[in-house]
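Working notes, beginning with the structure itself.
With one protein chain removed, the remaining protein chains of the complex are shown where they sit.
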Amino acid sequence: MGGLFGAFSQTSAAVHINQERDSTLEDVYLGLFALQHRGQQSAGIAWTHEGSDRIQSLKTVGLLGGIDILQLDGINSNSAIGQVRVSGKGGFVLQNIQPLTIKYSRGHLAVAHDGNLSNTEELTEKLEKDGAIFQSECDTELLLHLMAHKPDKSPLDALLCSLPSLKGGFSMLLLLEGKLVALRDPLGFRPLVLGRRENMVYAASETCALDIIGAKIIREVEPGEAVVISENNMESIRFAPKLEDLSVCSFEYVYIARPDSVMEGKYVYAVRKELGRILARMDSVRGVNANLVSGMPDSGTIAALGYAEASGLPYDIAVSINRYVGRTFIRPTQRIRELGVRLKLNPSVQLMSGKNVVIVDDSIVRGVTLKKAMQTIRLSGPKEIHMRIASPPVRFPCRYSLDTSSADMLIASRMNIEALCLHLGADSLKHVKEQDLINAIGLPSNKMCTACFSGKYPINDNA
Amino acid sequence: MGGLFGAFSQTSAAVHINQERDSTLEDVYLGLFALQHRGQQSAGIAWTHEGSDRIQSLKTVGLLGGIDILQLDGINSNSAIGQVRVSGKGGFVLQNIQPLTIKYSRGHLAVAHDGNLSNTEELTEKLEKDGAIFQSECDTELLLHLMAHKPDKSPLDALLCSLPSLKGGFSMLLLLEGKLVALRDPLGFRPLVLGRRENMVYAASETCALDIIGAKIIREVEPGEAVVISENNMESIRFAPKLEDLSVCSFEYVYIARPDSVMEGKYVYAVRKELGRILARMDSVRGVNANLVSGMPDSGTIAALGYAEASGLPYDIAVSINRYVGRTFIRPTQRIRELGVRLKLNPSVQLMSGKNVVIVDDSIVRGVTLKKAMQTIRLSGPKEIHMRIASPPVRFPCRYSLDTSSADMLIASRMNIEALCLHLGADSLKHVKEQDLINAIGLPSNKMCTACFSGKYPINDNA
Amino acid sequence: MGGLFGAFSQTSAAVHINQERDSTLEDVYLGLFALQHRGQQSAGIAWTHEGSDRIQSLKTVGLLGGIDILQLDGINSNSAIGQVRVSGKGGFVLQNIQPLTIKYSRGHLAVAHDGNLSNTEELTEKLEKDGAIFQSECDTELLLHLMAHKPDKSPLDALLCSLPSLKGGFSMLLLLEGKLVALRDPLGFRPLVLGRRENMVYAASETCALDIIGAKIIREVEPGEAVVISENNMESIRFAPKLEDLSVCSFEYVYIARPDSVMEGKYVYAVRKELGRILARMDSVRGVNANLVSGMPDSGTIAALGYAEASGLPYDIAVSINRYVGRTFIRPTQRIRELGVRLKLNPSVQLMSGKNVVIVDDSIVRGVTLKKAMQTIRLSGPKEIHMRIASPPVRFPCRYSLDTSSADMLIASRMNIEALCLHLGADSLKHVKEQDLINAIGLPSNKMCTACFSGKYPINDNA
Partner (left out) sequence: MGGLFGAFSQTSAAVHINQERDSTLEDVYLGLFALQHRGQQSAGIAWTHEGSDRIQSLKTVGLLGGIDILQLDGINSNSAIGQVRVSGKGGFVLQNIQPLTIKYSRGHLAVAHDGNLSNTEELTEKLEKDGAIFQSECDTELLLHLMAHKPDKSPLDALLCSLPSLKGGFSMLLLLEGKLVALRDPLGFRPLVLGRRENMVYAASETCALDIIGAKIIREVEPGEAVVISENNMESIRFAPKLEDLSVCSFEYVYIARPDSVMEGKYVYAVRKELGRILARMDSVRGVNANLVSGMPDSGTIAALGYAEASGLPYDIAVSINRYVGRTFIRPTQRIRELGVRLKLNPSVQLMSGKNVVIVDDSIVRGVTLKKAMQTIRLSGPKEIHMRIASPPVRFPCRYSLDTSSADMLIASRMNIEALCLHLGADSLKHVKEQDLINAIGLPSNKMCTACFSGKYPINDNA
């Protein structure tokens, strides 16, 4: 999982005004800031100097704020890319911070990659046989090696020839030959959208990053398309045929994306609210005897609003968050560890004591935090807690976004719903059904990936 | 403004278990953490060593997290007090961080004070004539000087004799003679509540601080009462007569207190929601033609829920907050300054474009941030913005809580509601009326201070 | 112990140039930087705004670098004082950082104090009876209370009337009534020197602080004199009669002062070198059979040079220092603790193995570090180590500079020289005699304090 943002200033050198050029890096910084929810473990920005092949970068462990925006001040760059990331496999090491920047026979390159390749092993084996060395733990390096093994081709051509070898999910931004390339895997697993403001062209993981800098959405990058942005042009190149069946990530709508983003034309907030309404309608068939609805903060809030609307039950903030938890580092003493989520979650005795409450959350993945949260909520004395989840049970590991979870870690793959309900200490537990999720999103079912819920992996990569 | 928390371990030395003693300081730390919303500019903790007169302290500029909880590890203390604060008059200096700790003829003292004295000038003049020197800019020092000028009395007696000289708002915690004293001014301007968990006795500004450590509320400290907590006792001493008319701060219910606290038996969340309902009822008389209701995050959220409930209009999160703003320090470049609140507030085009929206906020004080927020919201294209404020206009400076604002700084004292509506760029603007606020809180009107709204100052201190 | 630096810009407001005014604070910063060796536990700077009574300050725990020089940028101040300090009694707390700044009936004051009062208890008792409260653990507060108890006098008059009540060692800088006052106790225990550069007047603990800013020495502040520096004047006021017998601190020449300073007309470097020559002459009587001389870095280096010169033995750097020890914080693991001084000291096997070496150090106070250093040096295999100390044994606590040490902590008060030699693991141990120290310094013996060596305390304060 990660957030990508790229910016290209198309003002030709002759007419360029300093401020506008300078905004390239600041735009990337602000865009990444709006995408911080997509990854908090590292951040990096790479840029070219106008009229030069040289690529420079700044990187930091942790939040974007670890890069001082003043360090970017006065750098005259017309194209830049950046990424915020969660760490993938293994521990986190400096070499894994993206964008990766390399030099090879045909010049300098930078690349930032959101997604996960599913044929890593096969490619690694082949490349290592040809003498490749891997310095990071990012599968992104594979693409760079594939390109480097085509020294007779220009960087762009090498890229286009190499992409068909990649399987899995990948939205990517690259700096090469003075151009910015934004591309998306053939099935469209990972999101990528184009924007514009005056002479600036942008590519971003989500529209919320365009909003912050006042840019307008142009369109999504199409699955299998590479958009090559240069001084006077924005060229669309297909590196894979247009497919009838696509694999847009349904989990983006459930959890990953910021609610104020629009993805494939669907407003994420509206999808989440509809998922809440669906849960309410599921209850209305049999009826749930509840006094109020509340969301698990912050992930379940919007679906809870939808549930309240459709059920007619009052919506209340029965569980609030201590907003200083993220801003203060408190060393984990024994006591602090025991307090756990109680330090962060403030359940309301006044609202819940003796009441039947519906608590809505977006999804259950590992279930560890949710179980602790439920224990904390119990302390405020509700009579019954009816847990409603605005997505189907997550039973299968994702292979295309972030390949960390084995099925074992997914609690819904280890126990059935009854057992899970008991495990969480809820009085009842219901999930949205897969088809209802697809309906709520509003895209055709053959355009979406629901592998984490259904196990129907779009790529037959283990065959 | 500030948050107080004190803890006393009543286990007699003979039977004490190490862990229990150790929890005194950790309890204060956690209690202050729950009170962080009451002040983010400094934090401090002072404690006694059991069986010793000596008082030690740790202080920090900024959030409580500036004090490393591990520094408190292994300190065997049975009584401790702490405070989080906003800075008062003048710039912030190290000497102003509370608790103040001093030595005088009768021993060591520590004191933490939430509130503001209104007869500072008179007392200062008198004390300076007697040779007092002032090292901090806290009016709290005045009490210490008054006590020190009674060298023939024990510290506790000197305190009780000095308190009648103080006018204004003061909740205080003191460490003296091995005891913890919790006291509240005669009119009860500032809050202070007692709690207990096993052998531990606590005093806190708000009940939410008792919740985090699993303590039960005993009762509020009464106006004019000093509660003296010692090894085997909890003694109530009146330093001022019980008054019929009190001055409980109404602004605590509007803005200061955390919504999950209960103050004078009234649940703050419920008061705020009722204030929203009142605003809706005001509109229902004439009718407001709106499509949705939203709260100004985070202060207006609860009243907005009440407004939605009473009006029947849908509630939506049309303006959300970037939760990383408080967690990342971004240096204010020219561009960042221009972006201003837009970096923090994400108004939803999808929800608001072309719509009539009701935006609810808790109060308007200086109006600076609200004006910028309104400009940001306008960018998302609403047709009409109806601003609703869950409190009366703040026209008069507070003399009893935090004496920073002159009337000039209060925008509602400079312009009438029509002008203010225009200034903010709203299509309409309404406030809750004073009597409605009193009704919503639910305390008798002769028990409350509404001076900031009405100008009716309970203390005739300028006479 | 501490270092003082004050600066006053005498350019009248009419003709002042911005840069010159701005240099007041920068001069203080640089002057303190040159005095950092006099105290590394806290640093502070206080200043007045021209034409205002208001005093502001910046303070830091640790080295001066904790105050960012850019924070002083653009402040238009014509008088400022600063101090670097070691902590005195008790643990270090924020309130103890000097300059102390207060407000009392006659206005604002700032004071910085190098030295120690010997009648603290008596004064404290008296002042506490009159109602004084003490917020710091600095005896400096006593003077402020004495002044505050003279509200009918102007601050300057109150100061001059209060000074005679103080016994002990005190060099002080004060800001009051828009003036800078530099004063020194009647016996001259602590140093203080005046300097000038163009329209700037300075007061500093040592001349090395004048050198760094290119100022010329005017003269020492005389014992019992207060020099009052104002816009157009530099007035000398005696607050105590001129005495025949003075008490200039001999330990300044031995250890405290920077070798490139000149104190009472005596060049510290030259004194230390002469002390080394004296040690060599002591050995030449009986003869010491040595191969080389080395100094214990860095304190014994200069005396070692003198020893080598007078003895004719070669001088070598047989023990060097890892210069990164002070620049790198290494957490003390068990192993690091065991390594102890070995991490810092690099004794040369090549120079010392099988040799008889003379190691010269400046003084032995607690002896803890020296013992560890000797153990480390032994590992490099010298045949004999002859320890030579460029001062008499320190047997008595200092009452006038820094009152931390009880006699118990002084190793030479607990054991005689033979035992000490054995304890340190030296093959022989010799000290400079008291009279030789006085001769080396070159001041008349009735002008010097040698109490720490002789026990002859100049003030009969326990009588």
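As written, the chain order gives the labels A, B and C, with residue 1 at the start of each chain.
Throughout what follows, a residue touches a chain if its C-beta (ideal position, glycine included) is under 8 Å from a C-beta of that chain, and two chains touch if they have at least 3 such contacts.
Small disclaimer: the values here were computed from a predicted structure and weren't measured.
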Contacts of the unshown chain among the visible ones are A, C
Out of A:S52, A:S105, A:S284 or A:S454, the sole contact with the unshown chain comes from A:S105
Have a look at C:E26, C:E137, C:E231 or C:D427 and name the one touching the chain we're not showing. C:E26
Touch residues of chain C, complete complex, unshown partner: 23, 26, 30, 33-34, 36-37, 63-65, 68-70, 73, 208, 211-212, 214, 258-260, 262, 267, 269-270, 273, 298, 301-302, 305, 309, 314-317, 320, 322-324, 326-331, 333, 335-336, 339, 342-343, 346, 348-351, 379
Sites on chain A contacted by the missing partner chain, in the whole complex: 56-57, 59, 91, 93-95, 97, 100-105, 125, 128-136, 141, 144-145, 147-151
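Going forward, only the chains that are shown with their structure count from here on.
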Chain whose mean Cα position lies farthest from chain B: C
Find the geometric centre of each of chain A and chain B from their Cα atoms only, then give the gap between the two centres in Å, rounded to an integer. 38
Please report how many Å separate the Cα centroid of chain B from that of chain C, as a whole number. 46
Per the C-alpha centroid definition, the whole-Å distance linking chain A and chain C comes out as 60
Indicate the residues of chain B shared as contacts by at least two other chains. none
